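Missing here: one protein chain of the complex. Every other protein chain is in place.
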Amino acid sequence: MKIKPEFDLIPEDGWRKKIYETVYLSHTKAGKIFDICLLVLILISTALLMVETIPIFRLEYYREFYYAEFFITLIFTIEYILRIICVKDREEYIFSPLGIIDFLSIVPFYISLFFPIWHFVAIIRMLRMLRIFRIFNLADYMHDGRFIVSALKHSSRKIYIFLLFMVIFIIMIGSLMYLIEDGKNGFSSIPQSVYWAVVTITTVGYGDISPATPLGKMLSIVVMLCGYSIIAVPTGIVTSEFRKQKKNNFQCDRCGNEDNDENARFCKICGEKII
Amino acid sequence: MKIKPEFDLIPEDGWRKKIYETVYLSHTKAGKIFDICLLVLILISTALLMVETIPIFRLEYYREFYYAEFFITLIFTIEYILRIICVKDREEYIFSPLGIIDFLSIVPFYISLFFPIWHFVAIIRMLRMLRIFRIFNLADYMHDGRFIVSALKHSSRKIYIFLLFMVIFIIMIGSLMYLIEDGKNGFSSIPQSVYWAVVTITTVGYGDISPATPLGKMLSIVVMLCGYSIIAVPTGIVTSEFRKQKKNNFQCDRCGNEDNDENARFCKICGEKII
Amino acid sequence: MKIKPEFDLIPEDGWRKKIYETVYLSHTKAGKIFDICLLVLILISTALLMVETIPIFRLEYYREFYYAEFFITLIFTIEYILRIICVKDREEYIFSPLGIIDFLSIVPFYISLFFPIWHFVAIIRMLRMLRIFRIFNLADYMHDGRFIVSALKHSSRKIYIFLLFMVIFIIMIGSLMYLIEDGKNGFSSIPQSVYWAVVTITTVGYGDISPATPLGKMLSIVVMLCGYSIIAVPTGIVTSEFRKQKKNNFQCDRCGNEDNDENARFCKICGEKII
Partner (left out) sequence: MKIKPEFDLIPEDGWRKKIYETVYLSHTKAGKIFDICLLVLILISTALLMVETIPIFRLEYYREFYYAEFFITLIFTIEYILRIICVKDREEYIFSPLGIIDFLSIVPFYISLFFPIWHFVAIIRMLRMLRIFRIFNLADYMHDGRFIVSALKHSSRKIYIFLLFMVIFIIMIGSLMYLIEDGKNGFSSIPQSVYWAVVTITTVGYGDISPATPLGKMLSIVVMLCGYSIIAVPTGIVTSEFRKQKKNNFQCDRCGNEDNDENARFCKICGEKII
């Protein structure tokens, strides 16, 4: 099933229509090739940005990285201009989330030509990775992605409350641990102890801070067993939400109720027989 | 749906009624503003208490922290007095859990004026964070919170038994490990080894104690694989409890079908109207 | 619901019957008091055995621990003799799992009087903790415990196969990692690397061995993401088993089929109407 492109075409226009079909649509042959090229370019670009930060590579291949980035930014700039040219409502595109990401993918390079603020620029360019979603957005793959997002959205309220409980529990435990370990062994302040509590309850367990007093270890044991049991709660919430999402309910022809179960023979709202 | 306030008002009284509506109710305009102010104040207060324990801040801004705490405690004290004044059964409020928390939120400051026992006081003041529940208690948000608590309560018995099994298993493993590692490598006593066993089975894994002998590592491998499988048990318990909680089905009088949904108006099997 | 005691009484006999009712039964008043005393004694004894291994306590309170252990063993010995006296089939009791545990709870102390092999003795005495199950065995608490065990037993075959897959996967990853890290950074042999693989896949992550080469870190990333996803499998197995266990099925009066669903109106085997 094709999802309609978010931005409309300028009414019938020879070369612009061709660009539009290539750049925005994904079911045409040209569009498919364009999407694949774009995907490859994004992946290469992201990989380069990551590798570039490794000290030994940055020193040795400084110029190569620069030229590669120059070339990639050039292509993205051309693509950005083409997108603006062939779209009907230009402002709508430019200020849409996708348009802003497209803009942020290219502008840091041009800024860095004049102001050598390396670090922040690199991170902003990382946003171009989000452009992958543009490509997948049009693919029918996205149905399953929506399914996950929808399940999470429906259970978000329960998860928020669960997180509220968690946060209060974590701060309490952190404060108590600060008191017990008496500011020593890494528990130098309540925020530090809260950091420890999160590391422990989520079962991450770096070990950069760990209790040293017997009482601290006893409290840790309780906290760990709690964390181990509590993890069942978000799992339970999401799993039961997934189950609800699964149902293939029938719509009643008479009253339009969409919530009839799979094995229903009569609409549960109006009593109409379902064939 | 409004949940009724826990404490009744003194029968019709001009200014007291106004205070009551502001302080205890949350659906009036004044009550809403009051609740939001209270929430903000609690959050600021908690944040200050946490930041205060960071050594560099405590030394530099000692006086600022003191004045901020003074100001916040003053407001909480006024609120506490107002709550006592306008409620009907004062003893009921004062000795209710919420009343005790309200009291414990302010009294440590006044004690600290005379007895400089810093640490314990800070922790007790942390209890004011629990006052957040007062605000959420009245909101309809709480339905989902109750849902989680109810599911945990219903499965608590299974979880208790599971924990009993766990505790015995953990002590056994800890004792065995103490024997294998022969009191070395951090396994200096059975309580220490039990601490290690909990750290391992809950998959926290600080690494402050880890086995060094080949036999100890082999036992660790078994323990870790067990811990990894056992985590499925509380998850399974809670998930299946969540599922049960979901159903509130009606039985059809004519055909006896018990599987009609909460919002059904007709039996989905025989089409009989459900009143 | 009372579960019948596993061992029968010697036919009607004045004082033996009284002992039997106290020692084996738990619904009589004397039996309840006896069970609670036994539970308390087991807990104290276990706690003492654990605390005894802490070096500073062992040195300071050596004699006190000895006398406490002497006293506790004496009581357990008397209990053991009483159990033998009043039971009908003595051999059945002595060689039953519970009888063996009862015996192992007392015999290490008497051995240690003559042969001072401290360590092993301590661990064997830990088995007396298993006697807790004797007390819970008779309580109706056990229904939920059986539920968990039954669910695990029914899903054991799937879990075995899952573990077989896991073990092969873990050894493969361990071998590969040994090759990549080239015997350095703690990956000194394949068994060591396998130990690392288990620590990683189960998300324990001690950090006593962690990859240092870029290639090793890349493989680690893959392994961690696998471990993170794979944990869903045992959870899924156990959860779906729990769901199956939950069903309260009706038995058909005519054909005796016990597997009719809750919402069935006709027996699915013989077609008999279920009221």
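Think of it as A, B and C in the order they're written, each chain with its own count starting at 1.
Throughout what follows, contacts are C-beta pairs under 8 Å (C-beta built on N, C-alpha and C of every residue); 3 or more make two chains touch, one makes a residue touch a chain.
Computed from a prediction, not measured in an experiment: that's the story for all the values here.
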| item | value |
| --- | --- |
| Touch partners, limited to displayed chains, of the chain removed from view | A, B, C |
| Residues of chain A in contact with the chain not shown | 46, 49-51, 53-55, 119-120, 122-123, 126, 129-130, 132, 136, 141, 144-145, 147-148, 151-152, 159, 163, 166, 191-192, 194-195, 198-199, 201-208, 231, 234-235, 237-239, 241-243, 246, 262-263, 265 |
| Touching residues on chain B - with respect to the absent chain | 203-207, 235, 239, 269 |
| Absent-chain interface as seen on chain C, which is shown | 157-158, 161-162, 164-165, 168, 171-172, 175-176, 178-179, 182-183, 188-191, 194, 200, 203-207, 210, 214, 217, 220-221, 224-225, 227-229, 231-233, 235-237, 239-240, 243-244, 259-261, 263-271, 273 |
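By our rule, only the chains that are shown with their structure count from here on.
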| item | value |
| --- | --- |
| Chain contact topology (line, ring, star, complete or other) | complete |
| Whole-Å gap separating chain A and chain C, where each centre is the average of the chain's CA atoms | 42 |
| Centre distance in Å when chain A and chain B are each reduced to the mean of their C-alpha atoms | 29 |
| Two or more partner chains touched - positions in chain A | 203-207, 235, 239 |
